[in-house]
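One protein chain omitted, others in place.
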Amino acid sequence: MPEWLLPVIAPFVVLNAIIGIVTYVTLLERKFAARMQSRIGPYRVGPHGLLQPIADAIKLMMKEDIVPTAADRPVYNLAPIVFLAPCMFIFATIPFAPGLGVADLNIGILFFLAISAMEIVGLFMAGWGSNNKYALLSAMRAVNQVISYDLPFIFSALTPVLLAGSLRLSDIAMAQEGLWFVFYPVLGQLAFVLFIVSTVAAENRAPFDILEAESELVAGFRVEYSGMKFALIQLGEYAHILGASFLGALLFLGAWSGPGPEWLGPVWFLIKAMCVFLLVTWVRWSFVRIRVDQILALSWKALLPMTLLLLLATAFVVVWRHSGVA
Amino acid sequence: MGLQAYLTLAAIVFCIGLFGVITRRNTISILLGIELMLNSVNINLVAFSRFSGDVTGMVFAVFTICITVTEAALGLAIVILLFRVRRTVTADQLDLLKG
Amino acid sequence: MTGEALGFYCLSAVLVGSALAVVLTKNLFHAVLWLALALTGTAGIFLLLDAEFLAAVQLLLYAGGIVTVVVFAIVVTERLVGERISQTSRHIASGAAVSIVLAGLVVKAIMAGPLTSIRTPMTGDVTALIGETVLTRFVLPFELLALVMLAGLMGAIYFARPED
Partner (left out) sequence: MTGDGMFALAALLLHALGFLVVALVVPLRRLGRPAAYFSILCAVGSLASALIAWQRHIGGTASRLVWAWLPADGQTLTSVGVLADAESTIMLTLVALVACLVQVYSLGYLSDEPPAALGRYYAYQSLFAFSMMGLVLAPNFVQLFICWELVGLCSYLLIGFYYQKPEAARAAVKAFWITKAGDVGLLIGIVLLWHQSGTFDLLEMQGLVESGALPLAGLSLITFCIYLGAVGKSAQFPLHVWLPDAMEGPTPVSALIHAATMVTAGVYLLFRTEWLFALTPDVLALVAWVGAGTALLAAILACAQDDIKRVLAYSTVSQLGYMMTAIGAGFATAGFFHLLTHGVFKALLFLGAGAIIHAVHSNNLPDMGGLARRMPQTAIIFLIGTLSLAGIPLFGGFLSKEEILGAVWAGGMTGPFVILLVVAFLTAFYMFRVVFLAFFATPAAHDTHPHDPPMAMALPLWILAVLSFGIGLYFTVAGPALPFGPAEAAAHGPAWLMPVAVGSAVGGILLAWLTYQRRIIDAGALAAAFGPLRTAAQKRFWIDDVFEAAYGVVLLGFSRAIGWFDRYLIDGVLNVVSAWTLTSGDDLRTMQTGRVQDYVYGVAVGLMILLLWVQLA
């Protein structure tokens, strides 16, 4: 295999793998939610409903693509792509094993955060382009919420960065060889909890799902979308959640470290990410939705100061330990 | 690519932004033009920094970005306030300073 | 043509094109989206200049931050009132003339000067260097910047406060 082919093949492989995983993550969530609610979940298509995601995908592809007359057509049409693109891009920075990744940037985590912040543009395009009151309100709420929760999200993610002393994701993973950061005394647990809360909010999932609150806004910003565009938006959303789950596993759960031979590393990583994903899903299906102002208050009055304090404490600890070692 | 190429690009973007600031009637559009101009300034800073091997330019770019964000937030707050008071964001009609 | 040159020309085309779209398009919302594209293109330029950190910051703050705030402003001022304000411009001809002549003059000045095209190698991690410089040589401006931002944010909050 020629050298120059690798940068082409790697993204291709990753992209397809992600799409595959995301497809089945939806099934995982549905099954998990069903069990939580004492149901069985998808069961008909294939054994134990294993073919359900494929069927869904085919169904969505065959649906008619409806564009509202009043819609801002170019914006409406581009929105799903713009929404999906950053959600896919974030995987470019994640190393799945030592040396196994698209681009192990030296500012990897920052890049991850920056790209994931771009998601809001697509979201807004969708909300605006639909020219629908519910969609617009949803987008507005999303802006409020995303802006509010980006900061605690970034700050809580910076705690492992400080502990590892590098912005490079692989370095952070390496730093947890001995001790996963989630087990780091006090700081680790606090950071992990804050990270999970921020993730749930940043991903707009219940109890922070006011932007798609079915009882108020029908389906939020994607209310006008159907068929493949709807599928793309869903794909993007789940990809984003999955990306955040991978990030959580990488930052706090030691990434690919685990017993067994080295080639099991990516498997361990996937399992850990799924654990994070299930944790988020568990939260989603357990709590009731809270109001907009409560959400904002929680972010600005509780999470932001706490993450800042945590960051400060971490900085002190790091400096103290370094001087102690020296 | 040499420094000249980057500087030229920045100059062109700057002048496009200037054109927007001069000609646009909507206050928010004027703000967009200003963002473009500041952006081109950042390109200049980073380019100079890179070609001289000195990180100072990048630091300044960071500062500029921060200031720009603040300015945007403040400017838009003013726009909202203006709209609230005068029910318009058309710059033509915001001429209380007229001599 | 090297990869860098190819990237530069592509990004330049994107940047200039989207910048023109920002100032020329009639739809304000579209203009903002074009601006987002222009800013993303700028981030790409930063990447070409080996300034990954700045590119990330650019995306994080500009594309993520400013664009959302601008859209927010548009919604508050325009869409919620229910009337669509079409974007109009004035003295387009003279403005264009001035801008073009100015651009030409500046470019002429740039071309006239003996400017290097050799990149001085940067020792070490640029991001770390930026961080170090900010917290050593430019620590005072940095603190002042923090102060300015605080004041600016408080001002923004004050301006946009609910009417009593």
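Going by the order they are written in, the chains are A, B and C; count residues from 1 in each one.
Just so we're on the same page, a contact is a pair of C-beta atoms (placed from the backbone, for glycine too) under 8 Å apart; a residue touches a chain by one contact, two chains touch by 3 or more.
Small disclaimer: the values here were computed from a predicted structure and weren't measured.
Visitor: Thinking of the complex as a whole, which visible chains are touched by the chain that is not shown?
Guide: Taken over the complete structure, the missing chain's partners among displayed chains are B, C.
Visitor: Given that one chain is not shown, which residue among B:I22, B:V41 or B:V62 touches it?
Guide: B:I22
Visitor: Using the definition of touch stated at the top, determine which of C:L47, C:V98 or C:M122 touches the missing chain.
Guide: With C:L47, C:V98 or C:M122 as choices, the missing chain is touched by C:V98.
Visitor: Over the whole complex, note the residues of chain C touching the chain we left out.
Guide: 91, 95, 98-99, 101-102, 105-106, 108-109
Visitor: Name every residue on chain B in touch with the hidden partner chain.
Guide: That gives, for chain B, the contact residues 18, 21-24, 30, 91-92, 94-99.
In this text, only the chains that are shown with their structure count from here on.
Visitor: Could you put a whole-Å number on the gap between the CA centroids of chain A and chain C?
Guide: That pair's centroid distance is 27 Å.
Visitor: On a C-alpha centroid basis, what's the spacing between chain B and chain C, in Å?
Guide: 7
Visitor: Measure off the straight-line distance from the CA centroid of chain A to the CA centroid of chain B, and report it in whole Å.
Guide: Here the centre of chain B sits 33 Å away from the centre of chain A.
Visitor: Spell out, as numbers or ranges, the residues of chain C touching 2 or more other chains.
Guide: 53, 57-58, 65, 72
Visitor: Which residues, counting only chain C, touch chain A once they are in their complex?
Guide: Per the stated touch rule, the residues are 27, 29-30, 33, 36, 40, 52-53, 55-60, 63-65, 67-68, 71-72, 75, 79, 125, 127.
Visitor: Would you mind writing out the residues of chain B in touch with chain C in their complex?
Guide: Touch residues, chain B against chain C: 1-9, 11-20, 22-26, 28-29, 31-33, 35-36, 39, 42-43, 46-47, 49-53, 55-56, 58-59, 61-63, 65-74, 76-81, 83-84, 89-90, 92.
Visitor: If you look only at chain C, which of its residues touch chain B in the complex?
Guide: 4-5, 8, 12, 15-16, 19-20, 22-23, 28, 31-32, 35, 38-39, 42, 45-46, 48-51, 53-54, 57-58, 61-62, 65-66, 69-70, 72-74, 76-78, 85, 87-92, 95-96, 98-100, 102-103, 106-107, 110-111, 115-122, 126, 129-130, 133-134, 137-138, 141-142, 145, 148-149, 152-153, 155-157, 159-160, 163
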